[in-house]
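For reference, the structure discussed in these notes is given below.
Here we show just some of the chains, and they stay where they sit in the whole.
Here the chain labels run A and B in written order, and each chain numbers its own residues starting at 1.
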Amino acid sequence: MIGIGVIGYGYFGPNIARCVAEASGTTLKAIADPSPAAQSRAATRHPGVTIDDNWQRMLADPEIDAIAIATPTRLHYEIALAALMAGKHVLVEKPITPTSREAARLVAEAAKRRLTLMVDHTFVYTGAVQKIRELIDTGVTGNLFYYDSTRINFGLFQDDVNVIWDLAVHDLAILDYLLPAETLAISATGAGHIKGSPENLAHITLYLEGGVTAHLNVNWLAPVKIRRTLIGGSRRMIVFDDMEPSEKVKVYDRGVEFDERPSQEEIRRILPAYRMGDVWTPHIPVKEALVTEIEHFARCITNGETPLTSGESGLRVVRLLEAASQSLAQRGHPIDLSPLRAA
Amino acid sequence: MIGIGVIGYGYFGPNIARCVAEASGTTLKAIADPSPAAQSRAATRHPGVTIDDNWQRMLADPEIDAIAIATPTRLHYEIALAALMAGKHVLVEKPITPTSREAARLVAEAAKRRLTLMVDHTFVYTGAVQKIRELIDTGVTGNLFYYDSTRINFGLFQDDVNVIWDLAVHDLAILDYLLPAETLAISATGAGHIKGSPENLAHITLYLEGGVTAHLNVNWLAPVKIRRTLIGGSRRMIVFDDMEPSEKVKVYDRGVEFDERPSQEEIRRILPAYRMGDVWTPHIPVKEALVTEIEHFARCITNGETPLTSGESGLRVVRLLEAASQSLAQRGHPIDLSPLRAA
């Protein structure tokens, strides 16, 4: 049984605390938050758990094996580093840190101390994303062509990060899990339309190794909520619509077929032939992703496995967020990521 | 009554011929197409109309006041120029020509001869786009923030143009009509996934004067057909879903409100306040857009009015298509359009 302390009990911390309490293999030991109101809410919902305004004390508690960090992003680095140095395993909200330099430092520290460092890329643990990974791995989709995601809604504006760091981070985390290919270049455009607020919409294109392209459309100021991803493959295509209550993943037996090796002469004349087949919606059992994730965290701590959403994946995602931000500031100027690969 | 000859009776020509016959104010006089099969289809559907394999003869016919060109794009320039020089008014399929140089030449020729030159940007004549223009002009939306369009489907691959010239042209034409603001810069990304075929997906961002951004997502290889445009304004937002059989345009009374002139100090602390109000779907009477367009063409010829989709708008759209293609070839490198404005 892994004893866990939760730091931060604002917007997302209560979910983490509840799931730590529900998951098998973990016990909720303590919650820390500087706000008296947050402490009071925590005490009501989790009688018997230590409530504190000071997270440092948690690090000295020998009953606590691991720390879950749900504070504002700017505090992640300081707390995670202190926790690792105190010998605690760490689960940290996304994005792992505001800079890749800090993320790299945490990854190194965890490796040195052989501690589990995991980032909360929750979508990776949903039944839908697990099913899509399985469809790709078993060849159902064939060679991947593209990933095209629309993740838009009305609100919530964040005051410290722009829409890329708030919403695109989800798709970059999903991509990191689904497609192991390296990103060669990134181009991002976008704008802020509310004076005094960061960018509220952005469009990001990633050029991946092997010719796959990914495109993310994120928007805080859309009249409707859309959470839809299209994945195009040479054999089949997937629509993942997370707003559908039950039929979230649909597989379209649809593709383009043609003679694979036409002569130069023929290429000019051959038109692709379309194939329209059935649509299939695999049943996906319902389980709360955050509970799955916390149980995975506990198992990784116990067995020494590398988490699906390791510190390294958190670092890779932050590097892409940095590159996207850099491109956005230059109206889409493509950022070459080969130096990053070399590093 | 304007006598009209239609050149080209392949994919779109039959629609034009049918609507010329149906519209009030126009008479279908002749159809020309080099293909015997096309001529035979034309003869069956339009008994009494002259059918020819040679379009030049049409230009000499004094009963023909105007020419509608529905040939492959590469032939537009030669035919349109000859028609103008023969004193005929011209309606030409989109895009007006494959290059802006040719488009500019046609515009100049039409101006010199005081002939009507119009491009078939059909969407401009739909009830939906007319209603959206009215909503913008009467202040319903407030200041525009963004235009975000998804225009994707499965097929048809074109063998001579890429997906930008085939699909994005529609949105550029709609934008040209809805938003008179100049485009300052354009960034486009995309890829071709089928060997020997042009780009099948692309993502284009336009930076317009006044801070408006426009984004177009076009894709020939999507598992589902989507035709949806979001328009964000400071007072209200619009969703235009062209796949809806009747409720195509929805107006969301949704926006962000805050003190308009906060001090520097306040800006940092003020969070936008969300306003969630009603949704309203204006009734849009059904009329075929192409008939409306052809009646407008006849009226412009008769009264000397400038068409809503004049040769100049066709030229502007082709300039944006050229800039988007240039950016696409450089993975999103932004193309500065100020020189174009100066010109």
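Just so it is clear, contacts are C-beta pairs under 8 Å (C-beta built on N, C-alpha and C of every residue); 3 or more make two chains touch, one makes a residue touch a chain.
As the structure is a prediction and not an experimental result, all values here were calculated from the model.
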item: Oligomeric copy total, full assembly; chains in place: 2; value: 4
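Going forward, only the chains that are shown with their structure count from here on.
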item: Whole-Å gap separating chain A and chain B, where each centre is the average of the chain's CA atoms; value: 38
item: Interfacial residue positions of chain A with respect to chain B in the complex; value: 145-146, 148, 150, 152, 154-155, 157, 159, 185, 187, 189-191, 193-197, 201, 203, 205, 207, 211, 213, 215, 217, 219, 221-224, 230, 232, 234, 237-239, 250, 252, 254, 256, 258, 262, 267-268, 270-272, 274, 276, 327, 330-334
